[in-house]
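Here the complex is missing one protein chain, while the rest keep their positions.
Up next is chain A:
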């Protein structure tokens, strides 16, 4: 414990510490000399390309990938073009930018994933320099070409190349440049000698850092902070200028007194830190600069690289991996020599308590008197988070726990969460895993991302343990990891389909929300169709199965799965796919076995492909539907002959279907059409297309009684209907004479009341009266009333001694004019009622 401050160095108000993370597990002969190195932030992997400048085919460069602790993950001989830059994406993929502007993407284990080009212009003028950067939109690539222009892609997963405007006066490579993200836009900051420019999509703006030391004639190096908020510039006079990246404010300027060009420079600033600070690295020397004039200098034994992090800088050399950062506030408070901060006192109290000394009480009292105990606990918990050694963490947490005992109502969450976080962090920091995350970084990247990173490293058991330990919802936690595991598993060629399918299903059995189709897709992509089909069987969402089955050309299965899902659109999709894939015969055969698909396809054809519809009916020998089809088609024909021909086809089909009624009625229709046309030609009346009823009405209304009669007989129209028809037609025509003749022609099958009513409807009362006498006794009253003959109605009602009829008449009598009649009716009613 006494040694906690051993590696602290003061700089102005603050302290800086350098912690050793790992002794590197790799065995590099020449260290990092002459290597192209890329280390991903957040304790990510390291890629090395040895001898990348070699061009002879006999001595190809070697690409190696290691974890942060130097555990080898992959190694292979580089056979592609000359690599200018290596870099990592946010999802732990390695980007190798070649001289010709091609970018190759590899996974963590050296597996080739894809490549893309940075455009023709880049490949023609060649890449001079390149930088890989991260923004809220993903990972980006910026290239400076031989044409002295910058080309930029903000997100390599959705490449939109942007060529930035020209930099005025640029004759060769700029002295230094950097990419930064500002106002939701990626910009390039370029220094050409003492001139500084900002390049965005549209313009190149000359800028001047406020208060830059006048001795400088050139800006030789620059770096942007992790958050893009701050900028540091190193001038040829050895001054480090630090300010905001929008160049509005200067924070400090320090003279390093070293005028040679540095190898690397990086920000070393933690969130909420007390001062801005940057780290500059020369051969064998590392200098930390801050606000004050002093600097901290570290000697370096070996070639090293700096990896900027959110809260510090990692230093990787051929043998060691260290973290340089400002000592966090809580740690400083507690461990600073002679600190009287509450946390420090609590730690001391706990130490004494463990020694069973009464001094523990004295310390505690001192904290409690200032009522700072909860503050002390908080400090200890926080400091534990920032400490790297589990022993120190434990000591601090024990002290916190001890302090908590004397507090009531102290919320436990902070303590509990910190314990959990540290357990996870210690697990991933382990040499074998090699992810040296700080607590601050962990909180920033979230558990989700950490799980992803573990999955990329195929550390599935650890990932699952962490999910379970942190109680991550299954959907985002365990299930997701298992899915990735399964996707990896199905690519293992050495195991048989059966065994893999079984292992996968057993492992994933009770995990919620697993997408088996995704796993199956992976299996298919690695050439294992049979396995993919087996896996798809486990997919509960049949809709999800269909696209892959189609891709694998398992169309019958795809079709039945689509039907199973109930989603008709999906069925249609498969059907349309099959229609294009198969020959017509096979296609129809397949539909035949799937009635649901068949009827949907018929619906489609009905609207889109009439002819296919006919073929389908033909195939099924569905004569009834074929008949209907011809009937429908007949209406589309303008020419009568064609129409009748189609109807004849319909008749044939109806007979085949043994539907005699349809056949006969269709024949009738043909007969009617012919008749209509004949009459049209002879008499010039428009008739074609009318119903039999309408035809007869028309004929009667133009006086062609004979022809109407003929139809009546030929088509065996029921008497009743014909009488109604003729009665109405004549009334419309107001041919009363003919009507009378008709009424007398024989006994009316509909009685004579309709005659009365129809006449009245056409406002001919005298004519109506003619028929009243012919009406049957039951309808007499109604008939009299219809013509407005109250007396007649009364007479009839009384004669029939029908009470309700008498009442009906009574209700129609007017009290003023029919006084007498009413009396008579009332009397009659009374008599009827008596009986």
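We adopt the following convention: contacts are C-beta pairs under 8 Å (C-beta built on N, C-alpha and C of every residue); 3 or more make two chains touch, one makes a residue touch a chain; residues count from 1.
The rule we apply is simple: contacts and distances are computed from a predicted model.
Taken from the listed names "EF-hand calcium-binding domain-containing protein 9", "Vacuolar protein sorting-associated protein 33A", "Large ribosomal subunit protein bL19m" or "Transcription initiation factor IIA subunit 2", the protein name that UniProt assigns to the chain not shown is "Vacuolar protein sorting-associated protein 33A". Set against the missing chain, the residues A:178, A:692 or A:828 yield one that touches it, A:692.
Contact with the chain not shown here comes from a single listed residue; of A:568, A:648 or A:701, that residue is A:568.
Considering A:211, A:527 or A:540, the position touching the chain not shown turns out to be A:540 (whole complex). Set against the missing chain, the residues A:408, A:608 or A:815 yield one that touches it, A:608.
Residues of chain A that touch the chain left out of the display are 474-475, 479, 512-513, 540-542, 564-570, 572-573, 576, 595-596, 599-600, 602-604, 607-608, 628, 631-632, 634-636, 661-662, 665-666, 668-669, 672, 690-694, 715, 717-718, 720-721, 723-725, 728, 750.
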